[in-house]
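Note that one protein chain is taken out, while the other chains of the complex remain in position.
As written, the chain order gives the labels A and B, with residue 1 at the start of each chain.
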Amino acid sequence: MNFEFTEEQIMIQQAARDYAQRELIKDVIERDATGRFPSDHIKNLADLGFLGMLVDPKYDGGGMDTVSYVLAMEEISKVDSSCAVVMSVNNSLVCYGIEKYGNEEQKEKFLKPLARGEKIGAFLLSEPEAGSDATSQRTRAVDMGDHYIINGTKNWITNANCGSTYIVIAQTDPAKGHKGINAIIVEKNTPGITLGPHEDKMGMRSSDTHSVMFNDVKVPKENRIGDDGFGFSFAMKTLEGGRIGIASQALGIASGAFERAVQYSKERKAFGKELMYHQSVAFKLAEMAVKIENARNLCLKAAWLKDQHQPYGIASAMAKQYAADIAMEVTTEAVQIHGGYGYVKEYHVERLMREAKLTQIYEGTSEIQKIVISRAVLGK
Amino acid sequence: MAILVYTENWEGKFKKLSYELVSYAAKLAEDMGTQVVAVSIGNTDKEQLKTLGKYGASKVIAVCNGELNTLHNRAYTAVLAQVAQKENAKIVVLAHNNTGKALAPRLSVKLKAGLVSGVVALPISYQPVTFRKKSFNGSAFANVKVNSPSAIVTLFQNSYEIVEKGIEPTIEEFVPTFPEINAQVTNVDKVTGKILLTDAEIVVSGGRGMKGPENWAPIEEFASLLGAATACSRPVSDENWRPHSEHVGQTGKIIAPNLYFALGISGAIQHLGGVSSSKCIVAVNTDKDAPIFEAANYGIIGDVKKVLPDLVAAYKEFKAS
Partner (left out) sequence: MKILVCISNVPDTTTKIKFNNEKTEFDKTGVQWIINPWDELALTRALELKETSNGVITAVTVATVGLIDSEPTIRKALAIGADNAVRVNANPKDAYYVAGQIAEVVKKDGYEIVICGIESSDYNGSAVGGMLSEFLEYSSVSSVSGMNIDGGNIVVNREIDGGKETLAVKAPFVAVVQKGIAINPRIPNMRGIMMAKTKSLAVVEPAAMDELTSYETYELPAAKAACKMISAENVKELIDLLHNEAKVI
């Protein structure tokens, strides 16, 4: 047992913290108001290597471990979850999916520019009528011999506009149920793809979320990841890793709000003394600290298991469910500690509270995580 | 034996800072039973040189050479070292300003004399000589013992009172030798007619609470009434509301005026690191919990935009009475 971070892990954590606290903080409130996508920050994060940090250096990635990724995601999410989610989707869904399950040609062609951050990836699973229930895919990818023709609509797609490399989950053979599903790499500039309007969201407002419509989109067969019918299994396995990213994001949202609450409690006076000297506030902070520490340990445990090539699906489900739920609780308390100031945008915590909500919903709701966890617990 | 003090001049004139150094050196000399020799480099007339006696210099050594009209660290160091050796200086006193920080370390090596920089008081002991200096960006003081037979100190501005002694000094010209100068000044870009921030007895400084560069007129007016310099906090210079040369704080200029007005400045630790040596700090801020009030001597809770015009009016009234 060893709880110490390596020198590299600490350097990555500091690099992420420095960028977030120095640069992301500058316009995060403005972007939250306008929904403007942070192209400049994404370019900088790509140059720093964060967008492909988990990818093997032989495919132009950073070659870092998942523990480092948790630390970096936490630091970025303390300030700006809209940037963190770009990083998460690119790293743990798109890059990971292609690196782990793609073939050499796909890695050469698609993974390398994604790992360098020159291209951004998007993961197209959710549909208007299939959110958490991923088995009922309505998007069709009809096998035409040497190519597929894709038709259908995907919803709530992160990076839909900024991204240019899509992984589309679509049904090829409905008779086979979820075993007829395929995962196919589709370049966004392929004819027949149109985007819906930018979703006007409650939080993470400057991340770019759209619906994507496919109308007779022709994709070469060599873009399919894995064997015919591997798509559902691919999606589930990839999401196991994705959960670590979102869990770390939730952790960052919680610890970002917590740090602000601690700072505020030291500065703000009420009834003649700083808030920190009021037990009602001090106890709140203690409870928040314990929750955050638990969430962090769950995230790091899941990351460590993944780095050790051990099964981590249950651990990542636990991390995501717990971190997301406590992010909601901790941010709500952080707003409460700030009182009226917490309710205005200048103090950041109300934004973090809005962002926390999404972590309980996307990449598998807290309820879905509980299904995964309970099945494991009950041996179902 | 002597206490040597390097008195910098600005276009031929000495400043209060120079006299503070001489006064400090005079006290060291008195305690050690010796006398003060002041050294001046550059074109300074006899009357100016004599003023150094007023504060305790028994001898003034004037070095005049066209090549030394601008600061060249290596050449200046050679000059000071020669004078120090000639006078058998036990302690050499310089200012803790840009010039002093440039020359003192070189001189320390040249004379193999221990350097204590940023000294804030008279020695706490003479045997062995031990000085108190600022450390950890003003968060602490360190008492530093000098192990070598002679010592170099740079004195923090406003650390010692100016004391008149009224000595009629002897003035001696000295012709030094120095190594070839291999840096050439190619351009000088200087603001004239303004009170220099680092010299000012009073500084009026504005922060983010001023809301924008268009609101600086009352600060300028107040400063000119007081004969003060204007300054600003880091966010203000980062936003380009004011020039970077006005930024005071740990990463900008470190100042120690008699009176510092912090207007709409919250008082981040980095800011306080640059102004905490001020004799008196007045803070005006809307936030009663702003850390500046921890550092200030006098505070007003209120919006600078409302308070400042009242302050200007009250000061005008005071001046008139």
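We take it that a residue touches a chain if its C-beta (ideal position, glycine included) is under 8 Å from a C-beta of that chain, and two chains touch if they have at least 3 such contacts.
Because the structure is predicted, anything quoted here is derived from the model rather than measured.
Visitor: Among B:Gln48, B:Gln82 or B:Ser108, which residue is in touch with the absent chain?
Guide: From the options B:Gln48, B:Gln82 or B:Ser108, the contact with the absent chain belongs to B:Ser108.
Visitor: Hey, which of A:Gly49, A:Gly180, A:Gly342 or A:Gly364 is the one touching the hidden chain?
Guide: A:Gly49
Visitor: Spell out, residue by residue, where the missing chain touches chain B.
Guide: Residues in contact with the chain left out: 10, 70-74, 77, 96, 98, 101-110, 112-118, 130, 132-148, 154, 179, 181-192, 194, 196, 198-199, 202, 226, 244-245, 247, 250-252, 258-259, 269-270, 279-280, 282-283, 293-302, 306-307, 310-311, 314-315, 317-318.
Visitor: Using the document's contact rule, name the residues of chain A that touch the chain not shown here.
Guide: Within chain A, the residues touching the omitted chain are 7-8, 10-12, 14-15, 18-19, 22, 47-50, 53, 57, 61-64.
By our rule, only the chains that are shown with their structure count from here on.
Visitor: Give the list of chain A residues in touch with chain B in this complex.
Guide: 267-269
Visitor: Given the complex with chain A, which residues does chain B contribute to the contact?
Guide: Chain B residues touching chain A: 288-289, 291.
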